[in-house]
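A single protein chain has been omitted from the complex, and every remaining protein chain is retained in its original position.
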Amino acid sequence: MPVNTENMIKVFGRPKSMTDVRSTYCPGCHHGILTRIIAQTIDELGIADRTVTIAPVGCAVFAYLWYKCDAVQASHGRASAVATGIKRANPKLIVLSYQGDGDFASIGTAESIHAANRGENITVIFVNNQVYGMTGGEMAPTTLIGQRTTTTPAGRDPGYFGYPIRFSELIATLDAPVYVTRQALYDTRRIMDAEKAIKKAFTYQVEGKGYSLVEVLSTCPTNWHMSPVDANRHVTEVVTKAFPLGDMVDRG
Amino acid sequence: MERSVIIAGFGGQGVILAGKILAQAGMEHGLEVTWLPSYGPEMRGGTANCTVVLSDAPVGSPIVDAPTDLIAMNLPSLDKFEPIVLPDGTIVANKSLIDRPVQRSDVHAHFVDVHPLAEQAGSARAINMVALGAYVKATGIVPIDVVKRAMADMLTAGGKEKFIAMNEKALDAGYNAI
Partner (left out) sequence: MEERKLMRGNEVIAEAAIRAGCQCYFAYPITPQAELLEHMAKNMPRLGRTFVQAESELGAINMVYGAAAAGVRAMTSSSSPGISLKQEGISYIAGANLPAVIVNMMRGGPGLGDIAPAQGDYFQATKGGGHGDYHMIVLAPSTVPEAGELTMLAFDLADKYRTPVMILADGMLGQMMEPVALPDPIDPASLPKKEWALTGAKGRDPNIILSFDLDPEVLKRMNLELQRKYHDIEQNELRYEEYQTDDADIVIAAYGTVARIAKTVVRMARADGIKLGLFRPITLWPFPYDKLRTVADRVDTILTVEMSAGQMWEDVRLAVAERAHTPFYGEMGGVVTTPNKILSEVKKYAG
């Protein structure tokens, strides 16, 4: 029997600025939720026609596909420098630098810190899943102590490999950033918090306030070798202990 | 017509600026010029120096193996560059610091007591202008008035107008010392 949709009210749908390109992310990965939150924020702020997104190297290398916005793909670690170039060339643009933990907190350390320290009026979304997903599960700068990866097969020994780096805390020591926060997406409350944080970060940029960094803890069921449910629980119970959630700086 | 001069001395004797002013004067006089700070084989030896080439045709090499002229502000510079000056060239030497004569007999040597002349002009720092004034007189490469104007232009550009009058006196002192 055909369904009559005439009197139905639409309560949920794809954000207008989000494309219908099929996701390249693995099932259970949080990149997808995050992508949607960003698109929803772009819609709410009405900035799709002046937003430029920067895709990094890593699992999010295809991030230019998800939004109906101009985009550029940057070399590994340099997204914050590319963002600097774009924003300085055209301050009217809203610039999103979307980076993973390897990109932002390892190979791009210098660019990440100095863009923050200059107070570039950009928004960085930093996805921390404690592993190099795209290359097959190697150690990330954020890999937890004892965590097994393909390059720490016996688990991360901090005496040998160093400790998981709390990069947002590092950025939070700087004078310039207006907003530094760590969020997670493992349940609806956390998702709603993350939505607020991301909207705040973009709003600060729209208002010309300066640099904002939203770190988002993500799962990686594939490289953690966990089911999506277990991966979610792992973030809740283990990862948030090493990377506590919440705002570190809010000078807005 | 092409002349090339190496202006050499200790750091702080103003040889680099003297060279720039000479180059500026040459340009204002309608010549082609190059100014090159110490580079290449002549850079060893602990002296500061620059090479200025002035020509009525486009300048090829800004580096010279054998300059037509030398302004030597100290003994090491004279020791180093006297042998390479071309025959019939001009050497202006700082009498205040150099206690030996020029050994070459095929060049025109002029010893100028730059220190007392500079002090009389108003500042011991103007020894470079005294030497430049003497060089301009000895070679006739550009009129002294053009050099004065070039000096004034350069000092004005650097916000140092207050030193123009003193440096003019120093240029004249050198010019009249020969």
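Observations on the model:
The first chain written gets the first letter, and so on, giving A and B; residue counts start at 1 in each chain.
Basically, a residue touches a chain if its C-beta (ideal position, glycine included) is under 8 Å from a C-beta of that chain, and two chains touch if they have at least 3 such contacts.
All of these numbers come straight from a predicted model, not from anything done at the bench.
Remark: the omitted chain is touched by one listed residue; of A:M18, A:I37 or A:A81 this is A:A81. The residue from B:E32, B:D79 or B:D113 that touches the chain not shown here is B:E32. Note on the undisplayed chain: of the listed residues A:R36, A:R118, A:K209 or A:R233, the one touching it is A:R118. In the full complex, subunit A touches the hidden chain at residues 48-52, 54, 61, 64, 67-75, 77-78, 81-90, 92-93, 110-111, 113-114, 118.
Touching residues on subunit B toward the chain that is not drawn are 20, 23-24, 27, 32-37, 39-41, 43, 58-66.
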